[in-house]
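Pasting a structure here, questions to come.
Every protein chain except one is present and positioned as in the full complex.
Then we have subunit A:
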Amino acid sequence: MNSGVKFVFILIVSIELTFILNACINFIVAIVAAIYLMLSRLTWQRYLLLVLMPILPVLGAWTSFSTYGTHNMAIVMATRIVAYIYLGAAFSFTTNMVDLLNTLEQKWHLPTTFVYGLRGALTFVPRVKQEIKTIHIAALMRGEHLSFYSPQLFFKAILVSLQWSTRLSTAMVSHGFTENAPRTHFQSIIIQKRDWLIAISLLVILQLMIAYL
């Protein structure tokens, strides 16, 4: 399925779940998302993560609402968390962000400055992880411990962002990137009618379930 269509579809379902207090629907949504995930052939680590991830939040929601709310509400909130986790994974574990950005650019006309700026920044994700470690260790060498709430840590993160953004934008412009100029595409995104059809029919089924369950 096209990642843009999938994104909009999952977003609509997620927002709807926020307003619906129905454990049965949460449960069905979670099952459907889980089946989709099983068919997506992820790595076993991801499946393990999907099994472990809900445990703590579900327990937390369950005890909060069975202590302070009603038993019924506890079931709704606990199942809702599972539905969210699996719906979210059905998007983020199976979709390439670059694909989504391409769709946003080519089909829904997001300005190219944003699309390519974001694509550039996304490639820095592994370096950001490394940089946080580096900042941490560099501080330790001077006998300072930076905790996650330390303004020093944020200051250095912002300093690095400023440096990298200057370099990356210079590099992009020197390679011919012109802000918001029309572009041709090597990979053009085609949204198949089938994708819309599947998304819309699933949404209709969901509305019918909400109305009748």
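The criterion applied here is as follows: contacts are C-beta pairs under 8 Å (C-beta built on N, C-alpha and C of every residue); 3 or more make two chains touch, one makes a residue touch a chain; residues count from 1.
In this text, contacts and distances are computed from a predicted model.
Its record in UniProt calls the unshown chain "ABC transporter permease", which is the match among "ABC transporter permease", "Protocatechuate 4,5-dioxygenase beta chain", "Rrf2 family transcriptional regulator" or "Molecular chaperone HscC". The chain omitted from view is touched by exactly one of A:Leu168, A:Ile189 or A:Leu203, namely A:Leu168. Of the listed positions A:Val5, A:Met77 or A:Leu206, the one in contact with the omitted chain in the full complex is A:Met77. For subunit A, the residues touching the absent chain in the complete assembly are 7, 10-11, 14-15, 18-19, 21, 49, 53-54, 56-57, 59-60, 63-65, 67-70, 73, 76-77, 81, 84-89, 91-93, 97, 113-114, 116-118, 120-122, 124-125, 128-129, 132, 148-149, 151-152, 154-155, 157-162, 164-166, 168-169, 172-173, 177, 179.
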